[in-house]
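Below: one structure in structure tokens.
Removed from the display is one protein chain of the complex; every other protein chain stays in position.
Then we have chain A:
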Amino acid sequence: MAKRKRLHAAEKLQQKSAKIPKQEVKIKPVRHSDDPHQKKPKWINKQRVLIFSSRGISFRDRHLMSDLRTLLPHSKPDTKMDRKDKLLVVNEICEMKNCNKCIFFEAKKKKDLYMWVSSVPRGPSVKFLIENVHTMEELKMTGNCLKGSRPLLSFDKNFDTQPHYAIIKEIFIQTFSTPNHHPKSQPFVDHVLTFSILDNRIWFRNYQILEEDGSLAEIGPRFVLNPIRIFEGSFGGPTLFENPQYISPNQYRKQLKLSTADKYKNKQDAKTAHQLRHAKQGNTYKVNPTDDIFQTLPPEEAVGVEKKMFSRKRSLRKIGTVKRTP
């Protein structure tokens, strides 16, 4: 009886194995205990990105941050960090959150946004100034893609020319490309992230792949990254690179102010100079000073004191008449 049962069980097992589709890994009917366990070869690249910001971030920047969070399924959020905390604290936060990459948005003066991209335990880290932010919410971006689908990354040729761009490229690849078979990711590739260098800045664009022959639609967000510094460590350490073309927004605003101040000053200077010049010259039009002497009123038109000034002598006429008479 027991034999029969075992036989049944064996048959059932066979039937079950027949039902399993061919693609699956076939498990051998007999396995030794010291055989290595066959794992499914899947999620290897375990990059986790912590995306968060400091306090005092503007709404637009917050939307940009949330856009990045939706685009990167391998990201983790965190609460905003206090402004007073030292930046090195971020490293500890990342460690606590089990992340090895970090995108940290640092807002200053409620108008300037800086972005740190860092590889956490050992560096390097790059600090950017973010300019020209357009979020995904804007209606001019017509594309759409799956949430969590993996992007193709496209870099400009200039990224290979200089070592600081090479470092930036590598760190971007590791943070922005979604790991293959990440549990939160979708199995299709339907958008492209492009990084291009123009005007010493890095321009970020996100396009949907409409057709595979290369027609695209922009999804957003858009932003421009102006690199400031590359540090050897994560959020600190010795500087590897400093951007000579970078002008801080404070300095820029100061220049603007100065230029307007100069404008006012120049105007005032010009005014005083003009006055001085004209005081020296006196008249601008050459006038004969004797012209005024013979400007006298005829006695008929004279009023008040003027009457005493001039009186026509009748004798003059008489003289004339005298002359005429032969």
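We adopt the following convention: a residue touches a chain if its C-beta (ideal position, glycine included) is under 8 Å from a C-beta of that chain, and two chains touch if they have at least 3 such contacts; residues count from 1.
In this text, contacts and distances are computed from a predicted model.
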**Study point:** Chain not displayed: protein name in its UniProt record ("Proteasome inhibitor PI31 subunit", "Probable rRNA-processing protein EBP2 isoform X1", "Phosphatidylinositol glycan anchor biosynthesis, class U" or "Pre-mRNA-splicing factor SLT11")
**Key:** "Probable rRNA-processing protein EBP2 isoform X1"
Check your understanding: Quick one: which of A:Leu64, A:Leu129 or A:Cys145 touches the chain that's been left out?
Key -> A:Cys145
Exercise for review: Can you work out which residue in A:Leu113, A:Ile130 or A:Ile209 touches the chain that's missing from view?
Suggested key: A:Ile209
Practice item. Please give every residue of chain A in contact with the chain that is not shown. Key: 44-45, 70-71, 119, 122-124, 136-137, 139-142, 144-148, 150-157, 159-160, 163-164, 166-167, 169-171, 173-174, 177, 179-180, 186-190, 192, 194, 196, 198-199, 201, 203, 205, 207, 209, 212-214, 216, 219, 230, 232, 238-244
